[in-house]
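Of the protein chains in this complex, one is absent; all others appear in place.
== subunit A ==
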């Protein structure tokens, strides 16, 4: 497997050399771009696929296919040169990407390789829904420097530590390592604080996703396991679901049986920008209304973009903290 990676890297390197030879004239015209092309100053980054990549510091043209990475860079004051199509409602801090001035390069799952190729990027960052070996291989045909900055973790406890690592790595590419570390230190302290407060309430919480009238529950081992692991809520005692990423379909009876004190609701329709029945309408029924969460007014719709679309950036973590604080 390692051998294969080396082979891919070697091919990419050859391609890169050929490409830069061809494009030499144009990059000279750019003036500022030659630092990247010449590789004057590089930093070595180990990405999510275990590759060690030499990345030019402060690269000129940067294409990113993941909103967590874009939001992280935004938190560090960096605007990227191409982003995925925004057919979701973007939060205010990403307003720059709404009006279409910045080129779009396909969807989160399927990048538009031709559009990316035209931009002649000095750095391509894939992650999350596009962070897989197949897309990486395609991207390496386009740019000499490709990174997979996905945040992947086995246990829920990994979410924060891997996120911190990625945020700091991204900071270091743009010479903002210290700033990135400071933001994450602050966030970690806030998580600790909120988590302690939630744990002290002794309340149980249930995280559900509502989509097209159907509800799915997420347990401690799921992609939203951070609710229990870092944010300190107790789980409802429902059997732990093995399926990590998509939750398990539940009936409304489930709510009465496991009677959560706090109900965190991800309105998936709103998160992906679809116009469907709002989640709270689906949950406003005679069964959910008998739960402690309903009677204590602790049913809270979380920010879909931060929890579901881009959960690995400082701003998203701040929003997640705020969502948990709202239930305290």
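Please note the rule applied: contacts are C-beta pairs under 8 Å (C-beta built on N, C-alpha and C of every residue); 3 or more make two chains touch, one makes a residue touch a chain; residues count from 1.
Methods note: contacts and distances are computed from a predicted model.
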From "Hydro-lyase, Fe-S type, tartrate/fumarate subfamily", "Oxidoreductase", "Gluconate 2-dehydrogenase subunit 3 family protein" or "Iron chelate uptake ABC transporter family permease subunit", the hidden chain's UniProt protein name: "Iron chelate uptake ABC transporter family permease subunit"
Full-complex contact with the absent chain, from A:130, A:183, A:211 or A:327: A:211
Contact partner of the left-out chain, one of A:79, A:93, A:155 or A:257: A:257
Where the missing chain touches subunit A, by residue: 87-88, 107, 211-215, 217, 238-239, 241, 248-254, 256-258, 268, 272-278, 282, 285-287, 290
